[in-house]
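Every protein chain but one is kept in place in this view of the complex.
This part shows chain A:
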């Protein structure tokens, strides 16, 4: 469904965000990052470059990491989105979230939501990653604070927590 207001055609779309059905009307050019942040008030997803390089805006689209700054909201009508706000399950921090805090894998925290989403998908698909695989997994996200060492440590620690808890 679409309607016209002024010069800009808008489109009503339905997204399942963090398990909740959300209906929103957006212009065709609205970026998914802006839709999440400004239309849906989920400001945990951050925008660091708006050209798809830094990875801060990474969210999970049907479980897979995507750059929400390179995605038009209208193109994901009907799909499932997970943002950083949806990583904790029933109020309990996920293994990835806990590991990042435990290992001091964040400083200013601006890039962190992108890393958390990326790593969540990575460790779902690869529960026992090697050093090389971890490095590869986080090598599409920029962090200007940590020098990455503790982020890498956190990914290994998250895998460990995940293994312990799935017992």
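By our rule, a residue touches a chain if its C-beta (ideal position, glycine included) is under 8 Å from a C-beta of that chain, and two chains touch if they have at least 3 such contacts; residues count from 1.
Criterion: contacts and distances are computed from a predicted model.
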{"item": "Undisplayed chain, where the name is taken from the UniProt record, one of \"Dehydrogenase/oxidase\", \"Ion-translocating oxidoreductase complex subunit D\", \"ABC transporter permease\" or \"Pyrroloquinoline quinone biosynthesis peptide chaperone PqqD\"", "value": "\"Dehydrogenase/oxidase\""}
{"item": "Option touching the unshown chain, where A:61, A:138 or A:161 are the choices", "value": "A:138"}
{"item": "Touching the absent chain when the full complex is considered, from A:48, A:65 or A:129", "value": "A:48"}
{"item": "Contacts of chain A with the absent chain, listed as residue ranges", "value": "6-7, 27, 29-30, 37-38, 41-51, 53-54, 56, 83-85, 87-88, 93, 97, 100-102, 104, 106-113, 116, 135-136, 138-152"}
